[in-house]
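With one protein chain withheld, the remaining protein chains of the complex are depicted in position.
Letters are used for the chains, namely A, B and C, taken in the order the chains are written, and counting of residues starts over at 1 for each.
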Amino acid sequence: MTEPANPPVDLAAARRLLAAQPFSVLLGARLAEFGDGTAVLELPARDELRQQNGYLHGGVLSYAADNALTFAGGSVLGPSVLTGGLTISYLRPAAGDLLRTRATVVHASRRQAFCRCDLFVVQDGEAVLCAAAQGTIVSTR
Amino acid sequence: MTEPANPPVDLAAARRLLAAQPFSVLLGARLAEFGDGTAVLELPARDELRQQNGYLHGGVLSYAADNALTFAGGSVLGPSVLTGGLTISYLRPAAGDLLRTRATVVHASRRQAFCRCDLFVVQDGEAVLCAAAQGTIVSTR
Amino acid sequence: MTEPANPPVDLAAARRLLAAQPFSVLLGARLAEFGDGTAVLELPARDELRQQNGYLHGGVLSYAADNALTFAGGSVLGPSVLTGGLTISYLRPAAGDLLRTRATVVHASRRQAFCRCDLFVVQDGEAVLCAAAQGTIVSTR
Partner (left out) sequence: MTEPANPPVDLAAARRLLAAQPFSVLLGARLAEFGDGTAVLELPARDELRQQNGYLHGGVLSYAADNALTFAGGSVLGPSVLTGGLTISYLRPAAGDLLRTRATVVHASRRQAFCRCDLFVVQDGEAVLCAAAQGTIVSTR
C-alpha cells in the first residue's frame, strides 16, 4: 500500500459519510472499524433484508461488499472515490443475525486501490464466511 | 442455451417469487419481462436508494444485477436456483428516475447458466448504460 | 462508445503490434478483424496449447480473452493501453482446431473502455462457445 492521495478520513468522518448515504441508512449499515486500509461494515440482519427462503438477499451482500470495498479504498485515497467494479462469490447461504464485512486494501497507487473483502454472517456469536469479493476503487480527485 | 432442467416459470409466477423477497419489496423492484432466458428488472429511483451525491448507490445496482441475473437463469433452470457469483463494472454515475436491468442467458447446461446483464438508468425517457455485469446461476435441484 | 482518445490504429498496425508481442508469437495468435471497437483474435489449436486431457488449456483461453479485450479497447483508445483486469467464465471444454475470440467495446470514455468477449472453439467448421469474459482497458496516455 503506497502513496495515499488525500489525507485519509477518520472513523467519525467515515461514519458521517455513511450516514449521508440514504441507501445505507435504509439498510441499517454501520461502520465498526475504519482506517489504514481497512473498513468493517456491519448490517443487522432484519427481515426486510432477506430473500424468499429467509437468508440475507444476495443483493444485501453485494451492497455490503461494494460499500466496504469503497470505504477501505477511501481510507487510503481520501473521501472522493468511486467503485470501478467488483467481483463477488457467494459461498454459503447467509443465515444469521448480523452481516459483518471486512475489506482490506491489497495495493494502492495514487489514483486507485485494489481491495478484497470477506463477508461473515454471525449467528449466536459465531462468524461464518458466506461470501468473498475483490474490487477496484478509483480516486476522483 | 440448452437443456433447461425444470419447467420454466412464467411471468406471473416470477412476479410472485419477487414479491416473496422482502428485500426486493423494500427496494421496490418489479419484473417488466421474464422468460426464455431473459429477465428485465425495474427499480424506480426513489431518494432512499441514493448515495451521498444523489446518484443511485452502487449497492442498488449490484442488487439489480444479482437479481436480474438470477431470474434470467431461473427462466431456463427453473425456480430452484442460486447465484454463484457475479462481476459488475460501474460505467457511469446512475442519475435518473428508473433503473432498468436486462439480463440474458448466454449459455446454460442442466445445472447452471451463465448470464450477462446491462443496467440502464432512464431519465426523461432516455436510457443510458450505467453498469454491466456477468454471473453464474446454479440450479439447486 | 464515445470519445476515442487517440487516432485508432488500423488492422495492419494492430497486426504489427501483435507481432511485437513475443508471447503472442509463441502462441501463434493472429488478428482476423480489428477496428471500430471490435477485435477478433484467432489461435490455431496446436498440441502445445493443450492441458492433460487434450483440451485447450484454460490459460490459453485467458490469454486470448486478455489480448482480444485489449485490442478491442485499443481500437477506440489508441495503441497506448493496458488491461486493468478481466473476468472469464469457462463454459465448455475447448475441443477443436481453432480458438476464435471476438471482443467488443461496450462503453468507452476518453480514458478507459469496458469490453466483453466471447470465445469460440471451431471444429469441423462449427463454432462452439467455450468461454466468455469482460474487462476494462485503460489508456496510458
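To be clear about the criterion, contacts are C-beta pairs under 8 Å (C-beta built on N, C-alpha and C of every residue); 3 or more make two chains touch, one makes a residue touch a chain.
All values derive from a computational prediction rather than experimental measurement.
Peer 1: Going by the touch rule given at the top, which residues of chain B touch the chain that is not shown?
Peer 2: So the residues of chain B touching the missing chain come out as 84-85, 87, 136.
Peer 1: Since one chain has been left out of the picture, which residues of chain A touch it in the full complex?
Peer 2: Counting over the whole complex, chain A touches the hidden chain at residues 87, 89, 91-92, 106-107, 114, 116, 118, 129, 132, 134, 136.
Peer 1: On chain C, what residues meet the omitted chain?
Peer 2: Chain C touches the missing chain through residues 17, 20-27, 47-52, 57-60, 62-67, 70, 82-90, 93.
In this section, only the chains that are shown with their structure count from here on.
Peer 1: Same or different for chain A and chain B, where same means more than half of the interface numbers show up on both copies?
Peer 2: same
Peer 1: Would you mind pulling out the distance in Å between where the CA atoms of chain B average out and where those of chain C do?
Peer 2: Result: the chain centres lie 27 Å from each other.
Peer 1: Using mean C-alpha positions as chain centres, tell me how far chain A is from chain C in Å, no decimals.
Peer 2: 33
Peer 1: If you average the CA atoms of chain A and of chain B, how many Å lie between those two points?
Peer 2: Here the centre of chain B sits 21 Å away from the centre of chain A.
Peer 1: Going by the touch rule set out above, which residues of chain B reach two or more other chains?
Peer 2: 87, 89
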